[in-house]
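Step one of this worksheet: look at the structure below.
Only one protein chain is missing from this complex, and each of the others stays in its spot.
The block that comes next holds subunit A.
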């Protein structure tokens, strides 16, 4: 069993339901920080963090710039900003152009995290109707990170996982309940 220091999740259309199936059983002491980029509208009134918090014992919070990344948290990329990770394992934000029509973009987070965490990075790509994430997964593979895609057959929107799988960047294709179990098993091996 590999040991990971960071878990990244990228999801788009249909993502919230998928995430809510993966996360509920993770314990409060889950040892690996989780960072989520869910494509979202820029209106500040969406309740993504609140909705997720109801489903998990981990602390859900929007990532703040310069914030130190700690276990026990699910960090969510804020609306209308890209989320990046610095070498000292703190967050950075940018309002550079949208990537794949998205800000936050999964590619931006994945690419910046790849060079920080190398082989101790786990990235998961879920349902979505565009190709964000694929470039980021390439960067992660080039640094020997580990990658999982939701099984497109089960995904609400196939394009995002299909695009990732087609680019030969995915180590494992799993259904949501298998991803859930994979994450639970990780906490027994840290």
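Definition applied: contacts are C-beta pairs under 8 Å (C-beta built on N, C-alpha and C of every residue); 3 or more make two chains touch, one makes a residue touch a chain; residues count from 1.
Going forward, contacts and distances are computed from a predicted model.
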Name per UniProt, for the chain absent here [options: "Chemotaxis protein methyltransferase CheR", "Serine-protein kinase RsbW", "3-(3-hydroxy-phenyl)propionate hydroxylase" or "ABC transporter ATP-binding protein"]: "Chemotaxis protein methyltransferase CheR"
Chain not shown: contacting residue from A:78, A:128 or A:152: A:78
Hidden-chain contact residue, picked from the options A:8, A:34, A:108 or A:160: A:108
Which residue of A:94, A:167 or A:181 touches the chain not shown here: A:94
Per the touch definition above, residue among A:3, A:142 or A:185 touching the missing chain: A:142
Positions on subunit A where the hidden chain makes contact: 44, 64-66, 78, 81-82, 84-87, 92-97, 108, 111-112, 115, 142
